[in-house]
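One structure is given below, encoded as structure tokens.
With one protein chain held back, the other chains of the complex are shown just where they sit.
Lettered A, B and C in written order, each chain numbered from 1.
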Amino acid sequence: MTTCIGDCLACYRTCLSSAMGHCLEAGGKHVEKAHFTLMMACAEICRTSAHFMLIGTPHHKHTCAECAEICTECADDCERLGGMDDCVAACRRCAESCRRMASTH
Amino acid sequence: MTTCIGDCLACYRTCLSSAMGHCLEAGGKHVEKAHFTLMMACAEICRTSAHFMLIGTPHHKHTCAECAEICTECADDCERLGGMDDCVAACRRCAESCRRMASTH
Amino acid sequence: MTTCIGDCLACYRTCLSSAMGHCLEAGGKHVEKAHFTLMMACAEICRTSAHFMLIGTPHHKHTCAECAEICTECADDCERLGGMDDCVAACRRCAESCRRMASTH
Partner (left out) sequence: MTTCIGDCLACYRTCLSSAMGHCLEAGGKHVEKAHFTLMMACAEICRTSAHFMLIGTPHHKHTCAECAEICTECADDCERLGGMDDCVAACRRCAESCRRMASTH
């Protein structure tokens, strides 16, 4: 679980700073509503999933499942736009980590 | 959706202030790990569901569904303990509101 | 304090939904880095100030003081851009409320 918390916080950092840095500076398709909202949703669910694991609630499985889904969608969208390799990598790693956490018995 | 955002933030306020006020002051079963963690998980998912609706992501349906589930569990647990009528009422109202939001097409 | 919590959460709602709705849709100067970052900083400090009051920490005076400062700056910037009357009003009200809270003995 320690790894998953780390992956969630790393993805939160990368998505939030990329959206508010790279995307706002690049403009154009990077600030289109669908893409930018997905970036911010990804940052927020990563932050919340980490929080749920840190407080020790069994509901972390549900937030991790949702986190895996949003991270995958965000990675795909960042790949489509291009020039966001850090974000793609952080999202893929977090999605994998959360998927594993969500299916642990 | 405006109503649901209001219900989520109202439940966040009540759960968080009840946990950190009433529960810490009452002690005993009110600070037992299972109950206290549930209160804090409820406050956090309400905060996040409101956030998702405010940023306008379609994934708010999933956080609302999870919010409805945790709020119902929290209301039941607060009823079991007794003396937490405000919390029960806020959780029931939010659960109902989020359930409706999660099933909207 | 109940009023101030309400004003902070109302300003959080308005700033966050305006930034992610109105500003992203309007584009142009509304998604310039300085303005958009200020909107998001305002939403976050309002969320945090409300949180500090809800958990009952005496440090809420410092977050309220900072909140009043950022809200005032955000209101001024929204006035400069125009077409953001809701945001200006919510920020002015919250700034006033937080300033009073920060100076309470």
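Keep this in mind: a contact is a pair of C-beta atoms (placed from the backbone, for glycine too) under 8 Å apart; a residue touches a chain by one contact, two chains touch by 3 or more.
The shown structure was predicted, so the numbers you read here are calculated from the model rather than taken from an experiment.
K.L.:
In the intact complex, which of the depicted chains does the undisplayed chain touch?
P.N.:
A, B, C
K.L.:
Thinking of the whole complex, not just what is shown, which of B:Leu24, B:Ala65 or B:Ala89 touches the missing chain?
P.N.:
Selected residue, touching the omitted chain: B:Leu24.
K.L.:
Tell me, which residues in chain B touch the chain that this view leaves out?
P.N.:
The list for chain B reads 20, 24-25, 27, 31-33, 36-37, 40.
K.L.:
Going by the touch rule given at the top, which residues of chain C touch the chain that is not shown?
P.N.:
Touching the missing chain: residues 33, 37-38, 40-41, 44-45, 48, 51-52, 55-57, 59, 62-63, 66, 69-70.
K.L.:
Take the complete complex as the reference. Which residues in chain A touch the chain that isn't displayed?
P.N.:
The missing chain touches chain A at positions 5, 9, 13, 16-17, 20-21, 47, 50-51, 54-56.
As a working rule, only the chains that are shown with their structure count from here on.
K.L.:
For the two copies chain C and chain A, is the contact made of the same residues on each side, with over half of the numbers shared, or of different residues?
P.N.:
Result for this pair: same.
K.L.:
With chain centres defined as C-alpha means, what is the inter-centre distance between chain A and chain C in Å?
P.N.:
About 26 Å, centre to centre.
K.L.:
Can you list every residue of chain B that touches 2 or more other chains, as numbers and ranges?
P.N.:
Those would be 51, 55-56.
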